[in-house]
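Omission of a single protein chain aside, the complex is shown with its protein chains in their original locations.
As written, the chains take the letters A, B and C, and residue 1 is the first residue of each chain.
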């Protein structure tokens, strides 16, 4: 199946690819805290998205993943889709095209033409240089559907616990950036986004596809459903999606309890450790480049 | 011999490949503690398995291995086989096909059709992405023999010494998983298996070959013949193999003595170090992701 | 766009490449402290250099870079040019060919034939082996312009703060080396220059193009506009360029303040830390291996 000359294999679940109408791509490749991936996984489940294709690749980590039932599968990425006439007790709000593109506001104008492709997976590529090649193959595939915008969901790693994780954003287009404020998205003004969640945006832009990356603030120490919940709420607002958040709220609470336990253990082990989140002064103890990934938190 | 376009060379020891009847593949690529490799090496020796082929590859670590006699050879993987009518003072118990596939029980029904291919080696691939390519070439080779199942033997690394290392398992098939309990195999329900021992299972499944991975619990600090012995006992039960375990029992005792010495040295150096195995409370001191590979031990 | 077989894409901004007269190539790929890159970026701005081409590559770090306006772009390298009749309130001094080649002195002889190509970027290649391939493609491109000399600007990392960072140099040609002293350039006599800033020189030499690498001394702890300013002053002298240094002087002051703050924080945290710059004796304690690559500073 795989060889050095054929490192990517896309296997469609149906012979005929679905007919989609200028869909959005929403992707959340696994990164620190799984913030983006948890959000996309939740959208897939709550929107009743339909499996479209699996992506296998020798670029992925050489691993099998063990499932809850004890069985194991090779790592893969997967594409799902939601057609806008899908009403699985939820529905995608219809948005006028211009309001989506600039994120100005969600209106009640019907936009029957907007479908979704959802993309997530067990692994990002690990072979040097292969993120570009995989991104290009995914873009090749989804541009056949005349994709209109890309939304990638990622994490913004700070190394400290916070009570109310913020959502940061960047976009390929200054108009999109201008609309961030109205959605309570903090605009990034420097730094890099490493990996597939950034690259698919940047390579999409070279093809003329505009996109947004939304990043949930996370400590980086835990699988962070709390950051994921906050991120998903913004995503829902931006896309005008109304889904049942009960299960995600429950997971977010679990993360909160985990973080509280971690903080107490750290306090118990070190009298110096602050009860609340570290102040700026304490944070500056981590000053040298080798001790912190970036002045602004790092992004994955 | 090797070039970037021809990175794998399989050299058969005989011009004619043996005629095997739906054999099982049992593999144990070298990983932490060499738990799986020691078990397969022992099977090869005790079953009197016949050398079939060597696999050389520029994907392997660029090394030569020094032998006990002072000579040196390039690293390689090797394939051996055992025909079921082989009786080298040992023999493979005949098992009914259905009981093997589901691991329900070992019966006395003759299964004359089951032969074995045994695969181990000095090295796993180290070139990024190459584990996939090597696995595919090995699967190409062994599917010519109409392989029926794959058993891969690996290690489950915990970072702590235990008195009676457990055997964990995962399989490509829920029926196989269900039978684990009757063989005293602890079923894994999350995590990843990295490297060839996992990948060959996952890629085999994509070809429709079912497989099981059995993992011996090990601290990760020593070459662990004790874990290997426990693993081999389960393998023998699962496959219905009866081999002389004397030499393996002796090596297991050696490992026990080595571990005991290590524990005493650690105690001597640190009053805090527990005499027995670490308790859960102490283990939780290693909480952050950077300090421990996984909540559940890591797997190689 | 990218595949494993087409990893580099050079996109020209105009259909017709400019007609340049035996230009110099001045490059500063991003390295520690961004010493060389800041200098080339400043030359591009102050000389009003014209954008010629962008280099995209799957060899670069898989990242998008976030701009000050909140938008994001894929990492790239960029080529600019300055024609010698360009007078954007600045101008390149005309130098006789022989004085440039040997760096003996800057005279007032007009050398109307000397144009500049400036090359910098967001990233160096990260795929193993790809620095060679990218260097060769860049050399292929610029040799079409009959490039006369290559000047690469890099950093010399020492791990300690100094008040007046020195400029070090090496060249492909002993005549060039001899002229270093008259420009207050300290001649290196051992060590390596790793990455594109060194490689483009070495591969250029194999094609018969002579070149010089000038390296600004830096601690390695900060983005070092101070080292960059000192480096740029020497570059200006060597090339006979007269540009407005006001903005660079201002940034250099900012770096000085940043360094002073860092030193005070380090002092506050450790009574042993010297108030002034580390003396040679303290340096020899030296300091942490991870903080310095070599006794002589490392070079990037």
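By our rule, a residue touches a chain if its C-beta (ideal position, glycine included) is under 8 Å from a C-beta of that chain, and two chains touch if they have at least 3 such contacts.
Note that this is a predicted model, so its numbers are computed, not measured.
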Where does the absent chain touch, in terms of which shown chains it meets? B, C
Can you tell me which of C:192, C:244 or C:261 touches the chain that was removed from the display? C:192
Where subunit B meets the chain that is not shown, the residues are 1-4, 7, 56, 58-59, 61-75, 126-128, 130, 221-222, 262, 265, 269
Hidden partner interface residues of subunit C, rising order: 5, 7, 128-133, 136, 169-174, 177, 180, 187-196, 198-199, 201-203, 205-207, 213
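Quick note on the criterion: only the chains that are shown with their structure count from here on.
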Per-chain C-alpha centres versus the global one: which chain is nearest? A
Suppose chain centres are the mean of their C-alpha atoms. Which chain sits farthest from subunit B? C
In steps of 5 degrees, what rotation angle do you get fitting subunit A onto subunit B on the CA atoms? 90
Averaging C-alpha coordinates per chain, one finds the centres of subunit A and subunit B separated by a number of Å equal to 37
Nearest whole angstrom, what separates the Cα centre of subunit B from the Cα centre of subunit C? 52
Residues of subunit B engaged with two or more neighbouring chains: none
